[in-house]
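Note that one protein chain of the assembly has been removed; the remaining protein chains are unaltered in position.
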Amino acid sequence: MPNNPLCNPAEHTLSRRRMLGAATAGAAGLGLGAIFQPAVAEELSRNDRQVLLMWLDGGMSQLESWDPKPNTRFGGPYRSIGTSLTGVRISELMPRMARQMHRLAVVRTMKTEDPNHSSGVPKILRGHPKDRGVTYPYMGSAVAKMLGPTASGLPPYVWVKPGNGGFISKHAGFLGAKYGAFAIGSGKPPTNLVRPNSISDSDDAARQELRERFNRRFAARRHPGPSEANSYVYDVAQALMKHEDLFDAETLSAKDRERYGDHDLGRNTLLGRRLLEAGVRFVHVQSYGWDTHGDNFNAHASRVPKVDQALSALLDDLNQRGMIDNVLVIVMAEFGRTPRINGCVGRDHWPNAWSLAMAGCGIEPGVVVGETIADGTDVATEPYDIGHMFHTWYQALGIDSSHHEFTNGTQPLPVAHDDMHAVKELLS
Amino acid sequence: MDTRWLMFAAPLAICSFVSADEPLHRRIDAQIQSTADAQGIKLQPPAGDAEFVRRVYLDLAGRIPTADEVRLFLADESPGKRTTLVDQLLAKPGFARRMADQFHVMLMERRGEHEEWTRFLRSAFGRNAPWDEIATAIIQPDAEDEHLRGAAYFMTARLVSEGAMADVDVPGLTRDVGRLLAGVDLQCAQCHDHLDIEDYTQQDFQGLHMVFENVQVRRDTKFPAVSEKLMTEKKQYMSVFIQKPEETGPVVPGGREVEIVTFEKDREYATPPDKKKRIAGVPKFSPQRELAAGLTAKDNRLFAKNIANRMWFAMLGRGLVEPLDLQHAENPASHPELLSMLASELAARDYDLRWLVRQLALSETYQRTSLLADSEAAPPSDSFAVAAQRRLSAEQLFRSVLSATGELSRHGVALDAPPDSVDAAISKSDELKKLQASFKKAYANPPKEPELEFAPTVEAALFVMHDEALLKLLTPREGNLIDRLGKMEDQDAMIDELFLSVLSRPPTAEDRQDAAAFLANHAGERDAAIAQLAWALLASTEFCVNH
Partner (left out) sequence: METDAQPIAQPKQLTTIETDRQYRVIRFSPNAKTLYGAGFDAAIHRWDLSGELPTELLVLPGHHGWVESLIFAAKHNLLLSTDSWGQLCAWDIAPENPRPRWRHAEAHDGWIRAASISEDQTLIATAGRDGTVRVWSVTDGKLLHELPGHEHEIFSVAVHKSGQAAASADLLGNLKHWELPSGKCVREVRLESMHYHDRDHDVAGLYSLRFHDAGKTLLCAGSQPNLTGNVGGIPSICWLDWESLEVTKTMEFGEKKQGYVYDYQFHPDGYLMLVTSGAPGAGQFICQRLDEEQPFFTTTKMSNCHSLAFDAASNRCIVAATNRNSQGNGAVRDKEGKYLGNTSPLTIFELPAMVDA
């Protein structure tokens, strides 16, 4: 703060107080989304900014995607191809993205700390802030907290993943379980989404009204947090019920299904787009199985084109629908993969010099930030940690990440690593 | 003793207001009071009887009280009736079950269930086994004792492979032993000294870790069991920052490094291994035994403080040290002397948990209302100036719903029946078994996530709104609540009965008015309207939390 000439201390205090107020005020009787009252609504409500994070769990190889080193010792078998950005080449496994590079920003000099999945995944998804003895929220929970739900009343932070759905509270860290992820498994509707026929609309409305009435009375002289949280989940449940069609594959056009691809990532990205359209604030699309210690090249030949297909369809749609200015799209994993090719023709974990990509809201289109050295075994230009990206993304979303703070009880906490900063070239 | 833990061994500071001869619960209150005074915080008055009776049943019996139990307590005019009720509840089998359920959730963090483990917990709490004995059984499971052997599940459930690429998570077991039995999360000290917590060194982690690296899951038993390999050498390790080789023997959290005792070749075993029969053998030097002994040693302050803090959390909804597993010098308790006192007294009482629960339940701090004073902001939660609204476990909720809806009576079991009778009724009914599973699915956290705060979920809301088996409890069926209420002609009495059964309190005038208006609006379908009312109460926050 002291180094920033633009910072007005008075304003800063004001916004801090406003934020603290949001955490404790929440008078009884606020219905929908009361507990998610956006922290600094005035500053942020310029428009309804949203995020879609495509997470390639296990670690996609930068060499078989954004930062190919063809014809070098570690470069692997694939060719690179030219893109819509002059002088920028990416792997031949991404022909569709090559035509969309002018919409994308890529960072090729990610240098992060942790080479393990179990600790690396949460570190990256939390933006790896300075350790203050508290558990930071995942980005989705943090955005849910800072931007709140949209007017849709849908859960602000939704995971779309293969396998089971459910509620993942641990993502919320110190923000408290209510900011956890609402997970939709294999595109299936949440259990019990559909109301039994025995309950009519009017009966349901009547009983819900009673429930709220009792809740308000109970909360009137108690700490309002629990009642608000409880009311909130009922509100979200009812909002979700209005979107049953999201979970009905029949409502999809065959063309959409084909464009995104008939595979987990394609289907889940398409559902992700529909969730954005329905008004979910932060969608996390999860793709599993990228930990290619063995058979890396065949695995990437099978997998990367699916990212290429789903991501390019998504970018097309966001552009066509005029959503791209409000939706931040991020594609990343917990690390990349080693240049060294191991005995089982695989690549191992590589936090040393990897790539990620982003597009949309607040992001400068058509830039490639950073370079790795010729054989890809280190960064050649300034390395960036995930903390730099969190500052960048928060600023792209209109959050002043170097001033805005969370509060944990009475402890103010920076939203992103306090020694890091946004990468200017990435911001539009 | 390692000097780093000296702060945990600070001599007990006696609060100046209350003599050490006073019962512990009075001294607890004195400490809370003096800290609040110093901070200018006003403590809220005691809870009303109805508030108290619901709270204490949920904590000590694992369920809400029945309407009759509430009436009985409210009608009782004797001055010591709260103490009497606490003592009655502590003496009943429901208390042992509640403790077993609570410790199951705390220690296993929803990793799974096993009948041997359940038997171990129920038997241990059934005889009010001291906590140091329980902890010893967990660290050094005794396969010979059929009531204790199930304790090995703590380890075997964690020593499982989670997929083809994942190694068995031995570091995770190490971490959990530190977290759950000593209140220290050493995870970040695995590869180097903890970056931010000076007290947590890599040696602490590695020294504890080597005990579990030495453990093997036995394949020759049908029940969970582990064996130990020979340990003859110190463990070599290196910090990823300072590439200097270090070595250590087993280290007890809160204690010291244990000397490795070696024996002549062929004399290392108390029971030699038998490869043909695949029997692992029992080494004479047992790191597990050393760890168990060191952890439960009377002077191990981390061990004592951890359990004192966890029991405080269980009864008050917030630990004196938060997070529960981050005890260290720079994260002091909100009431350091109080925690120190609880730990010392508990150790001096041979870790009698029932005694501690009784003292906590008798304290004014526990018995305070959850109502805030008018027009005042909520006091900070670490002042304990107002009672918290606490999470109910899936087990507490299920049992409470069975009681509230009169479902047990329908199955011929008294609403206040002891847990074994309730279990028997559940096991005879597919419907109830399914419902029990649904409650766990809707209300339990995913595996490995500690259940700490009230965290309602959309899933649980949808469950309450739409689950047909749950909604069936609110249709009139012979002997259940709705059936009973439907037959009551006096509307006021009916509304009383409804509120006492579900919310464990009489209705307020406003409640009564709302209920009457609702019934009047749905005059043609009284049973359905009563069910709607009951549903709204069951779905309300008041029912879902322990307040």
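Letters A and B mark the chains in the order given here, with residues in each chain numbered from 1 onward.
Please note the rule applied: contacts are C-beta pairs under 8 Å (C-beta built on N, C-alpha and C of every residue); 3 or more make two chains touch, one makes a residue touch a chain.
What you see is a predicted model, and the numbers here were worked out from it, not measured in a lab.
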Selected residue (touches chain absent from view) among A:Gly289, A:Pro365, A:Pro383 or A:Gly398: A:Gly289
Could you tell which one of A:Glu92, A:Asp235, A:Asp308 or A:Asp385 touches the chain left off the display? A:Glu92
Which residue numbers on chain A touch the omitted chain? 58, 70-71, 73-79, 92, 115-116, 162, 263-265, 287-295, 298-299, 301-303, 306, 338-346, 348-352, 375, 377-378
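Everything that follows uses one rule, which is that only the chains that are shown with their structure count from here on.
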So how far apart, in whole Å, are chain A and chain B when each is placed at the average of its C-alpha atoms? 34
If you look only at chain A, which of its residues touch chain B in the complex? 24, 118-119, 131-133, 155, 166-170, 176-178, 180, 182, 190-196, 198-199, 203-204, 206-208, 210-211, 213-215, 217-219, 221-223, 225-227, 229-234, 236-237, 240, 291, 293, 409-410
Going by the contact rule at the top, pick out the chain B residues touching chain A in the complex. 165, 169, 187-188, 195-197, 326, 330-331, 370-372, 374, 377-378, 380-382, 386, 388-389, 441, 445-446, 449, 453-463, 465-468, 471, 508, 510-511, 514, 518, 521-522, 528, 532-533, 535-537, 539-542, 544-545, 547
